[in-house]
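Excluded from the complex is one protein chain; the other protein chains are retained at their positions.
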Amino acid sequence: MDTKTVQALLNDFKEGRLSMEKALQLLKNLPFEDLEFAKVDHHRGFRGTIPEVIYARSKRKEEVVAIARAMYEKCRRFLITRATEDIYQELGMKEAKYYPASGMIACGERQRKKGSVLVISAGTSDIPVAEEAEVAASFLGSSTGRLYDVGVAGIHRLFSRREALQKARVIIVVAGMEGALPSVVGGLTDRPVVAVPTSVGYGTSLGGLTALFSMLNSCVPGMAVVNIDNGFGAGCLAHKINMMGSR
Amino acid sequence: MDTKTVQALLNDFKEGRLSMEKALQLLKNLPFEDLEFAKVDHHRGFRGTIPEVIYARSKRKEEVVAIARAMYEKCRRFLITRATEDIYQELGMKEAKYYPASGMIACGERQRKKGSVLVISAGTSDIPVAEEAEVAASFLGSSTGRLYDVGVAGIHRLFSRREALQKARVIIVVAGMEGALPSVVGGLTDRPVVAVPTSVGYGTSLGGLTALFSMLNSCVPGMAVVNIDNGFGAGCLAHKINMMGSR
Amino acid sequence: MDTKTVQALLNDFKEGRLSMEKALQLLKNLPFEDLEFAKVDHHRGFRGTIPEVIYARSKRKEEVVAIARAMYEKCRRFLITRATEDIYQELGMKEAKYYPASGMIACGERQRKKGSVLVISAGTSDIPVAEEAEVAASFLGSSTGRLYDVGVAGIHRLFSRREALQKARVIIVVAGMEGALPSVVGGLTDRPVVAVPTSVGYGTSLGGLTALFSMLNSCVPGMAVVNIDNGFGAGCLAHKINMMGSR
Amino acid sequence: MDTKTVQALLNDFKEGRLSMEKALQLLKNLPFEDLEFAKVDHHRGFRGTIPEVIYARSKRKEEVVAIARAMYEKCRRFLITRATEDIYQELGMKEAKYYPASGMIACGERQRKKGSVLVISAGTSDIPVAEEAEVAASFLGSSTGRLYDVGVAGIHRLFSRREALQKARVIIVVAGMEGALPSVVGGLTDRPVVAVPTSVGYGTSLGGLTALFSMLNSCVPGMAVVNIDNGFGAGCLAHKINMMGSR
Amino acid sequence: MDTKTVQALLNDFKEGRLSMEKALQLLKNLPFEDLEFAKVDHHRGFRGTIPEVIYARSKRKEEVVAIARAMYEKCRRFLITRATEDIYQELGMKEAKYYPASGMIACGERQRKKGSVLVISAGTSDIPVAEEAEVAASFLGSSTGRLYDVGVAGIHRLFSRREALQKARVIIVVAGMEGALPSVVGGLTDRPVVAVPTSVGYGTSLGGLTALFSMLNSCVPGMAVVNIDNGFGAGCLAHKINMMGSR
Amino acid sequence: MDTKTVQALLNDFKEGRLSMEKALQLLKNLPFEDLEFAKVDHHRGFRGTIPEVIYARSKRKEEVVAIARAMYEKCRRFLITRATEDIYQELGMKEAKYYPASGMIACGERQRKKGSVLVISAGTSDIPVAEEAEVAASFLGSSTGRLYDVGVAGIHRLFSRREALQKARVIIVVAGMEGALPSVVGGLTDRPVVAVPTSVGYGTSLGGLTALFSMLNSCVPGMAVVNIDNGFGAGCLAHKINMMGSR
Amino acid sequence: MDTKTVQALLNDFKEGRLSMEKALQLLKNLPFEDLEFAKVDHHRGFRGTIPEVIYARSKRKEEVVAIARAMYEKCRRFLITRATEDIYQELGMKEAKYYPASGMIACGERQRKKGSVLVISAGTSDIPVAEEAEVAASFLGSSTGRLYDVGVAGIHRLFSRREALQKARVIIVVAGMEGALPSVVGGLTDRPVVAVPTSVGYGTSLGGLTALFSMLNSCVPGMAVVNIDNGFGAGCLAHKINMMGSR
Partner (left out) sequence: MDTKTVQALLNDFKEGRLSMEKALQLLKNLPFEDLEFAKVDHHRGFRGTIPEVIYARSKRKEEVVAIARAMYEKCRRFLITRATEDIYQELGMKEAKYYPASGMIACGERQRKKGSVLVISAGTSDIPVAEEAEVAASFLGSSTGRLYDVGVAGIHRLFSRREALQKARVIIVVAGMEGALPSVVGGLTDRPVVAVPTSVGYGTSLGGLTALFSMLNSCVPGMAVVNIDNGFGAGCLAHKINMMGSR
């Protein structure tokens, strides 16, 4: 029920086509989303970026392709996460780009990117998650950069790139094993840091719990942490923060 | 070793008072912080807000008071976290304000606050952590608001205040037990949400781990999570994000 | 040993064919189930619905089919849980219906269903467990309804269906990840809520433990929780509660 | 905003005291609870029993007493959970009854109790939680009974009381340590069973987690489980189910 | 170095062929096992039963067969645990018997079994572990019996067989899921009970940890617990205890 | 209902004072414990040793003393576990003996002890649990010995006492921290070993879980494990096993 | 930027080709690794041994072979860890040696080994990890020895080899299951002991956590522990310590 419907209802009541009792009843029974149009409208502005994202993992190839095509019809763009090359072949759209490390398929990248999100990863095994974060932030409209394989075992590599750190508005730091890199980066910058633990490691890495807990306990105050291997979530969060600087 | 020292060194070498060998050796052995002055200078700008924070828990009353007074001498302001009323009495400064729920003592609040950080808490037992977050963000320079006791068991209380949600730049959501509130809030807004799990609860709340894991697994993408009961960290993070909107 | 056997024993003793000593000994050694016939008889009334359920997972295809056919011979109905389409093909009974999402095969649905059990699920990945719950409750004799994909990230979808909530006698809420949905539903209704955590999620979802603990810690008092992914158990429990309203 | 307010609004619009634009805006900004009166009204019927419950643990003695007295003024009854005798003395109301094992204070018990909730406990150490469950169910309006100290180590004690089991509508089973009792009871009855794990035990009882997990894994299908030591929650749930049989 | 060697050494010293210094040095450097012959001899008596057991899991088929044949050459008997039918085929010995449920191959069963070990299992899924326990105890020389599928959900099945319980010297109880059966059995007998948790179950069964912790927390004092799925260990322990009654 | 009651019932029926219908009904409703007299009688023989044990921890001093005195009246002996010296003073019975390390009070030790239970402990901090095990076994009628402070860090102390090991029928090994001692002892003897983990240790000892898991994973097959700090349970189990050798 | 670059910079400045301002700026912006050459040079001495190690697991066969060949070109030696025989075949270098148990490929072993590292393993299943440790230490330049299958269940085997223990400079002890062997070895020697837990075991071995925690809680002070299955890390650490004795 949009504004027009409520308007009509009010007019019907004013002009006597609707009794008070009936008007009240209709208003009481309005579905939530209809009445709450201010919020829903506003919401849609944001939601507009999210429905275009398709999580491929638990869907069949044909389903994913069908949803992607429908999305393309409607708004000329979509982002598929946790996809396989198979899906990309089936899709057969040259406008779409496939990212093999993270298994993402992006279509309809915006021309104008804003601000600056820097994605740092500790080891080569963390790259899939880092790429997922970067592609997500980029698809949502953030300008992005990357700095890979700068783990704490060879920390001079990080220091030699400190100009890159200073240029970013938001920094995503992806690390598995001991998860120490976000703390080191956080100690070198005053930008918001989004820490992403990965499930890289074995034994007491506990599938990423150690890196996660390590990041939550960082001695650097004010670090944002997301779930294990959640590159997509980190990209969304970094984009939201990055956009704050553009308003 | 500041710029002048390096300048002098270069001049000494140019004018032959220093051999090539000696000049190289001196440069090699420069302490890190001296050479890295650009970064350190820049860094200090940020660090300037953090050294004024004193963590009282593991210190004796006299220590805390002495540090606070020294801080006051130097920069006319300080923030003490996890303090007791005892410390406040001993301090005896009427410029300082004591927050009994969170045990914070703030002195030298800035006149001009910027932006808007909204702190929402689920239950009355979560208030100490919520207050810690709010006082921290406020002390650092953010304008803050609060919305307490709006847990998911009575979710209409939250909906009736949705205008407050829409006015905030960043929202901190504090919740213990099942930690569901940040997901609900995150579904109603497109602002960055900082979720703070608390140790409130018993049995399977596992000292806050359940709320923490719940928040990390939120079906709402892009939520920032901090450590259990870490109101201070949430306040710092929210302030950093809030300031992005003011640059 | 049924009633007749005890009767015969008593008669044998009365008429001197059995000594006191022998009669006592026979009574002492009566198998439990024989003597306890009142309870067993009563019990059977209930058990009558349960033996017809066949758990397929740890059995070979031929075994399952054989048990199902024998069951069909005896009482014209059966329910197979955790089955595959393979088993359904092998079975080759058109009276039976296969539910692919949950892997259930139901045969001999009762004509008259009673009361009303509403099954709500948070995400599309939770549907297999939700379907298991619904089919189980329906097979046992409850009238059922469903409300899928109404997770807390888009909570207005739930509110727009609140009439459905008010019509149900018992509500089953199925959710993985952060497990917040049962708390939200529980805050909107006074019906008994059966919460079913699922293993949907990754990282700190810990195979469903986070959703489980979240539900056990709900700030809404009086919610029933079952084991992770235990749709069948939830269906049984909801049916038992639903039947209370029909007596 | 109650029905009258909406009625007034509609009249104001009809009679031209309110423009279409203004009327629309007012309707859009109606607080949730006001518009949703149907639900809220219905809800209040249930909520009416819950606000009378005061959780004493995290409140000061004077606070608890003040809330209880205010409650008494308003509706002549209240229930205080996790209280101490101290609070009872301070309260000084002879209409109120103190239950020392569970630390509950009940005032204004209803005359007519309905249905039948049986509370069974395994060991003497489980009695505080069992009593909390029983007093809660009783206060809410259920007729209750108790069967204490019938743990599985002496299971014949349970069997000798099987008539009591058969008379109950709902059975609450409270057990710590290995948490086996609910499974045994559940195998002897077809009534809904609410299982309450307690933190009684040491070593691998893990503060009640072992009993909880044990209950969630019961080989008896359809058992409702609540949080560790959550007697109050079990009482609420059992009461809701019990009431189903009275409608 | 056996007794003769020490004897020779002493004689050499006595007759001057060995200096005091040299004799002392030789004694100092005696390998432990040589000197400790009393213990070793005695030990061998026990060890004699254990080396005949071959753990197949981490060995290749050919290895297992070769070891089994060598063992057969030496002592006419062997027991292979965690074997496959493949190994049994490869072995090609008709003196050997294959147990498909537990994957054991036994050869050279002793004619005379002693005492009585009763193996009880809760569900049909626990049978592989139960069979492993029974075959192990039997191979080591204990007379064994079995009582399968008598879980607590249908506890009358256990009671109807209580004579079997009373005849056993030692009782092994195998159970997964909630692990309640050993407590119930332990409450019905004064024989030593060996409880074996299995990894049967899902969700909060935590791979058998719940059953294990449940058994360790039994309210029945004096129950012996072994590792999850450790049927072999339970069989060894029960045999040792059973043999105590035969000395 | 004892044998006489059933006898009377049978006679009443035989002589016509009881109809068939009434006799059947009475038999059906016999309380379990009455019918099951064979088992109960036999059971009582064992139970006779257990009711004399009083667990003091969760009882008030006066309660413990009253129960102990009543017990003394009835059977001249009792055992109090987890007691304090306070209770011993209050009891004021010089026939009773107080064991301060374990907090046990034993009264009415049997003159003739049988068999031999050896209690070994790893460190001095494990002595309270070791003493609890020894006093329990001794009170129940086993002859006991002790070998304290022979941890694996100085394993030669254990070897120098290997004669003691060989004389025991059953060996209880008590160890905290890494829990390695039972494995070493188990490798040196063919007697049944009862392993008792203690909560001694810090950090990764996890309150005794590490010692417990270590013992359950022993490479020595056939070791019995009990709960953390459960000296009493170990004593009961060792006594049961020890008695097997005396029948 | 190496020494020559800095030298050139200084000369340029001295001879006026570079202004003071420009020289300062260049020095400020020197990448960390260039300026820090002293450390880097020194570091390289150590790093020289580590870059030659290739972790094969997360790389494709062709990648591993290409890296190994490039490494061979550069320094005539390399070590591949977690490789398969497939990789070895593909590599086709007869200078390289393949270790099937641990999956290592070593090429260019140094002629002169130093000191002495003894690798002890508890069971045959621990050999892959033990071999990884030994090959790593050997490749890095340590002389190594091995002592396999000397677990605590047959501890006399260890004692009979105590001369080997006394000859080693460093001892690596590899054990799964209960992880008791390092404690026993540590009690027999004053050499540094490096304890390596393995994931060998089942049930409560918890994938090696039990062995790890056991080792960290050893009653022998001063034992070094590494991650579960981390044979390579243990080899590196033992080599570093061993080399201390050679300086």
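Each chain carries a letter (A, B, C, D, E, F and G) given by its place in the written order, and its residues are counted from 1.
By definition in this document, a contact is a pair of C-beta atoms (placed from the backbone, for glycine too) under 8 Å apart; a residue touches a chain by one contact, two chains touch by 3 or more.
Every value quoted in this text rests on a predicted model; they were computed, and no experiment measured them.
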item	value
Among the chains presented, those that the missing one touches	A, B, E, F, G
Among G:Val119, G:Val150 or G:Val226, residue touching the chain not depicted	G:Val226
Residue among G:Val119, G:Met177 or G:Cys236 touching the omitted chain	G:Cys236
Option from A:Thr81, A:Ser102 or A:Thr210 whose C-beta touches the chain left out	A:Thr210
Subunit E, residues in touch with the chain not shown (by the definition above)	3, 6-7, 10-11, 13-14, 20, 23-24, 27-30, 35, 37-38
Chain not shown, touching residues in subunit F	124-125, 156-157, 159-160, 163, 202-204
Missing-chain contacts mapped onto subunit A	122-123, 151-155, 177-180, 183-184, 186-188, 201, 203-206, 209-220
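The working rule: only the chains that are shown with their structure count from here on.
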item	value
Touching subunit C and also subunit D, the following chains	A, B, E, F
Identified repeat of the A-D interface (over half of residue pairs identical), from C-D, F-G or C-F	C-F
Pair of chains joined by more contacts [C-beta pairs], B-C or E-G	B-C
Subunit B and subunit G: spacing of chain centres that average the CA atoms, whole Å	41
Touching two or more other chains - residues of subunit B	162, 188, 203-204, 212, 216-217
